[in-house]
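With one protein chain withheld, the remaining protein chains of the complex are depicted in position.
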Amino acid sequence: MLDYVIKRLIQVVVVVLLALTVVFFLIRLSGDPTALFLPPDAPREQIEEFREKLGFNRPLHIQYGEFMVNAVQGDFGQSLRSREDALPIVLDRLPATFQLAISSLLLSLLIAIPLGVLSAFKRNSVFDRISVAFTVLGQAVPSFWLGLLLIYFFAAQLHILPSGGAGSVVHLILPMITLAAYSVARFTRFTRSTMLDVLRKDYIRTAKASGVPTFRLVGRYALKNSLIPIITLVALDLGTLLGGAVITEVVFAWPGIGRLLMQSLMNRDFPIVLAGVFIIALIYAVINFVADLLYAYVNPQIRVK
Amino acid sequence: MKKNAFFLLVLSLLLILSACTEGAAGTGDSKDKGNSATTEKDSIVIAFEADAGTLIANSDVNYVTDTQIRNIYDALIERDGKTGEFIPVLAEEWENVDELTWKLKLKEGVKFHNGADFDANSVKYSIDYILDDANQSFYKSRWVDVQEVTVLSPYEVQIKTAKPFPSLIQRITEDLLIMEPGYVEEVGTDEAAKKPVGTGAYKFVEWSRDNYLKLEAFEDYWNGTPKIKHLEFRYIPEFSSRLSAFLSGEVDLFKNIPVDSIGKIESDGNSKVAEVASARINYLALNTFHDGPMKDEKVRQALNYAVDVDELLEAVLNGHGTKMTGPLAVINTAYVETEGYDFDPEKAKSMLKEAGYDPESLELTLDTPNGRYPMDSQVAQAIAAQLQRIGVKVNVQVNEWGAHLEKIRNREMKDMFILGWGPAFDPQSTIENLFTEVAPYSSFYDKDLEAKIYETNALFNEDERFKGYEELQHSLVEKAAWVPLWQQADLYAV
Amino acid sequence: MTVNFPKVPHAANTQPLKSKKQSAVAAFFSNLMRSWTGMLGFLIIVLLLFISIFGQWIVPYDPLLADFGKKLLPPMTDGHLLGTDQLGRDIFSRIILGARISVIIGVTTVLIAGTFGTIVGIISGYFRGWIDVILMRIVDVQLSFPFILLVLVINAIIGTGLRNIIISLAIGGWVIFARVIRSEVLALREKEFIIASVATGVSRIGILFKHILPNLFTPIIILSSLQIGTYIIAEASVSFLGFGVQPPEPAWGNMLNEGKDYIFSSWWLITFPGIAIMFTALGVNLFGDWLRDTLDPELKGE
Amino acid sequence: MLEKILQVNDLRIQFKSGKETVQPIRGVNFHVNRGETLGIVGESGCGKSVTSLSVMGLLPVKSSKIVSGEILFNNRDISRLNEKEFRKLRGNEISMIFQEPMTSLNPVFTIGEQLSEPLRQHKKMSKSETRKTIITVLKQVGLPRAEQIIDEYPHQLSGGMRQRVMISLALLCQPKLMIADEPTTALDVTIQAQILELLKDIKTKNDMSLMLITHDLSVVAEMCDRVVVMYAGEVVEEAEVNELFDRPLHPYTQGLMKSLPSNNERKSTLFSIQGQVPKPSEIKEGCVFANRCPFAFEKCLAETPPAFKKGEHISKCWLQEPALEEVKHSGEPSIVIS
Partner (left out) sequence: MESQVLLSVKNLKKYYEIPQGMFKEKILVRAVDDVNFTVMKGETFALVGESGCGKSTTGRTILRLVEPTAGEVIFKGTNLATLPYDQMRSMRKQMQMVFQDPYASLNPKKTIRQILMEPLRVHDKFDKKERLQKVISMLQIVGLSEYHLDRYPHEFSGGQRQRIGIARAVILQPDFIIADEPVSALDVSVQSQVINLMLELQKEFGLTYLFISHDLSVIQHMTDRVAVMYLGKIVEIAETEDLFNNPKHPYTQALLSAVPVKHPKEEKSRIILKGDVPSPANPPSGCTFHPRCPFAMEICKSVMPEPTEFEKGHTANCHLYIKNEEEIKHAVIYS
């Protein structure tokens, strides 16, 4: 088990370093950001000086080397815009992003798992059909559109919820729902299909043959078996929620990492983009790693080895 | 770029606002939070599309940053938004001792938020801050000609320049904000960038990145304690979210309303839209750096005839903007009236033919940013439609702002592009930065004109300068350096 | 032959064999008829394809034609079925032509991402070894970025526009094909019928092209149909953020982007393109689900 | 007269797939006596597993339906019990073991957790009592280290051990009837021998009846008291085991026995039944075996034969029609097993 952990950790490190490399080169290829930062009347010398400071005038491999050496120490340089260290700026947004991602994840699980289980159990019933229709629809609605509609109804028309910003729990509601909509649909479908799969298994028949009541069969037996694949999916999605909430964060003015990255992209504030990518890749890798451990914990076949 | 007296503006707008809320009191509608309808509003929330880059002064040239921190810091001199005249703020008087020397007399008895006194040292410190490489100020290039700042007495400063610098007052007005040297030295720039101290009307309270900036009235403000006790900037990048926050009463004021939403805001009952002329001008640049028809003066003139600015203003901007005819806006100190080009599609056609282009087979590219200026991409599409009427096919290319700017900087633009410029108060910066070879922002360049520009800029005699700019304006119009559009109108919802 | 074997009479022997193609098409439809969701998806797709092919002849107005006198007309006025936008362009016409862009983006992206991803998946799964290790590490790296973010970053770098959005979606999307196809190939490699072909003496290349590739057809079709919906929504999202297809091109995402400022004054600007996207994604997803359920009982997601 | 613990009378079961319905069980009759082992033998698709599942009430609720007939367990018709009533029987009075020991145990629960389930459902027991009972039963089925195995997971056990666990699961509540559906098919011969030995042993010790479903005639010979032969959803022959092996009456049973390699001379051409089992949809009037039967005559194709009884030996074949018996006695065909 321990060397499995070590092996996976090494993998995490490799993936994150590679991710940084890729983004570094992508960004360097995209040209330099001087235009956006220096005043329009800045003379040549200042532009040159600025580029010099950013290291754009040096050979690419040296830039890369320096970048990587600094990056592994958590130094991504300063934000071009605010002249503050990039990493703390990114880390600063992390709590907001986590808050949104985790709350919508919990919300979707809270809805999706019972819905999926019930749907699988009452397969082909009216309830099942409605829930399937709902989930198919849920996956087809673009989240930004949903966000706009929610704002329109709850904030602009009914005035019962704030349209954006962060601060209190009330602010969380709309973005949380928007972000959760897709995951609810996805998790419900997945839970349903996994449950159907599990319910067909021989060991369920065995349990049934020993007189286990249906409720217990579904709630205890089948659910625990379904949890393994569900955990994997949830882990993958949490990663996506954390980094992929860009749109929701922009629509709802949520001060998270997605919006920061989006703005930094627009501003060509590359140190922030790099630091953000680093953090997201790291989180994603770590989540997957934790999911693997969790997976091993739930699945005795791995645990005991 | 709207830099001046934002605070004054806020105050004046609030007058309208408090009138509104009083009017609404009768209906019992009290959705405006933090405001009991009967008393005058003492707190205000202003929605902004973006966060300030930093809260330290004299660093970030971005107008979003500048507008916000001008509530915390004061300038030495400001400019009247309507007349463009200089108004003393922390500086009481200024004079030009000789071509290379300036002297400023400062206001006494002004205090910083931390209790420190404002004096000549603060001014020296603030200018030196810009000049110090270590601070990486984006303003530095504009100030490189400043050689030395000397404190003559506690309230007198002398500035020496390396070469004649006629627009120094302009620089002081637009760029310089006064910082507290003791505080910055004590906590360091990093900390000062997060917790600013100035002499401004509002003290810093709390800054949550990408979320809000909270300020409160400075009791000891030299110009009297502001009426509004709490000022909050909230950052909402999406216009629709901004608007909905406004309509739901979370936000009291915000800027840059699309013209087509005015009706909706005004119909809300509690709200009004206020229009304030901006110091930014919008124009259609005709790229002479690019090998193409735009190198031909006749073509440029033809385009000036073919674009109906009045129609654009009316149909696309619903009349919100002030038409321009030449290179400078009315607010510019050197503005003179120039003979413009009237809308005349027939003439445009014949001129194109004269230049050897068949309008029917001419195909041009028009680049535009999206969302940078009011209705920018729509304006571009409307211009395309207008040119289509004389048979010219225009391909509109909409760029994300960063990409647009980069294309201009790298001189990768094709035939035409839309851009704005501001502040357009000063003739030197406007003309120099637009119509010389080193500046790509209008991408128009004429060798003779450039020589004339440099010559005029170096003149120290006010009258001669003015005359020089007058001639330049006429020649630029004659050569059809660009298609002038309008001076932007800033629309505020209150 | 002197060997006498028991004759094997059975009923099916005497039935005439239908033309293979005819019966395949018939089977497709009779299968489709049985599932109303599949049928709905199929009809939406047919409608979409019809519109995107013949759209330019059925639009009532030029979708690019700005008419400022008629801007922001509500639906059902002045002959504008769905109203007009801020430049007075007919929304119905724009939505019709927008279908083509969505279809082009969905299909081209799937073609590019699918082809590339499939090739990588095959190489990885069939040849294994160090190349597999390298390719899968790359896939891992890419998977550590959220899809939308990656597309945004690429778009910020290579610029916007129809071609670039397709490129960035394809760059963002190939990994999923690579992953799925690789695991399919890995599973196929171990299949007894593949080993049987090796035993008859088929060469490695022969095995790859004659045996593995035809069996990948089904998973590729299924995955592609499901991915198209993802790409269409992703394009809309990216356009919505201003990085995708640029105006005046009537793409649904950028109609929403342009229309979002009018959410309070002119609801129809964001309502109809939104519905169009949803409807399309719905159709593609329903059809994809049905395809998966019919073609691949093992993948059965129901 | 022997007490019949289970009686299946004229059982007909229908399955629905899509819009089509098929009827894989068409009028099945048999019974299990107290204390005996009844073998149900037949090839794949003959309906033997469906029959056993119907006795357990484990047929899929939505897609299957008992069209007619009754299943009497202790003289009580259980064919139409609801789920809750069935649950009281399952694992308690009737229990079942399945073919695949590898997949029939839940991989994420320990052996103890799974074995405690029937006790929890049917017996009121304290935790420690439950554990003690489970260990006792595990020991009874010959599992070494029962105290440890109870806390282990299925994947830690070999196939043979898992089948022992399955048997102990079925034994826990001391059922009256145990149904074993191909219990040794997935196992190696040496393990099969162990498990068969075990089944014999526990059957006598626990005074149970055993219904053994298999395709393997030698397992039947080894284990059973009486045999039911099924073919295409029908019982074609039923007899006491020695009787059946000595004098198989139905041509299908005869063919089955003759085609075993061990009943043929080495290297000789084996006897084989021609053709294939008809699909349920292809079954029409007449004897189900007629299309493969070497003795088929016109009547076989036209009329479905009834079950002809000769003592306890039942055969569903026109050859056994008393009228024909006369004719047959004089000449051929008669089947002799070497």
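As written, the chains take the letters A, B, C and D, and residue 1 is the first residue of each chain.
In the analysis below, a contact is a pair of C-beta atoms (placed from the backbone, for glycine too) under 8 Å apart; a residue touches a chain by one contact, two chains touch by 3 or more.
All figures in this text were calculated on a predicted structure; none of them were measured in a lab.
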item: Residue touching the undisplayed chain, where the options are D:V55, D:I71, D:L199 or D:I273; value: D:I273
item: Contact residue for the chain not shown (choose from C:I112, C:V202 or C:I275); value: C:V202
item: Contacts of subunit D with the absent chain, listed as residue ranges; value: 43-44, 158-161, 188-194, 196-197, 215-219, 221-222, 224, 241-242, 245, 255-256, 259-264, 266-267, 269-273, 276, 337
item: Absent chain, residues of subunit C that touch it; value: 1-3, 5-8, 12-13, 17, 20, 191-204, 206, 210-211, 214-215, 217
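Definition applied: only the chains that are shown with their structure count from here on.
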item: Neighbouring chains shared between subunit A and subunit B, ordered by label; value: C
item: Chain closest to the middle, measuring from C-alpha centroids that were averaged per chain; value: A
item: B-C compared against A-C, more contacting pairs; value: A-C
item: Centroid distance [mean C-alpha coordinates] between subunit C and subunit B, Å; value: 46
item: Where subunit B and subunit D are represented by their mean Cα positions, the distance between them in whole Å; value: 90
item: Subunit A and subunit C: spacing of chain centres that average the CA atoms, whole Å; value: 23
item: Residues within subunit C bordering two or more other chains; value: 156, 260, 263-264
item: Junction residues of subunit D - those touching two or more other chains; value: none
item: Touching residues (chain side subunit B, partner subunit C) in the complex; value: 238-240, 243-244, 247, 258, 260-261, 263-264, 311, 314-316, 370-371, 375, 377-378, 381-382, 384-385, 396-400, 402-403
item: Subunit C contact footprint on subunit A (complex, rising order); value: 11, 14-16, 18-19, 22-23, 26-27, 29-30, 132, 136-137, 139-145, 148-149, 151-152, 156, 189, 192-193, 196, 239-240, 242-244, 246-247, 250, 258, 261-262, 265-266, 268, 273, 277, 280-281, 284-285
item: Residues of subunit C that touch subunit B when the two form their complex; value: 64-66, 68-69, 71-72, 86-87, 156, 159-161, 242-243, 246-248, 258, 260-266
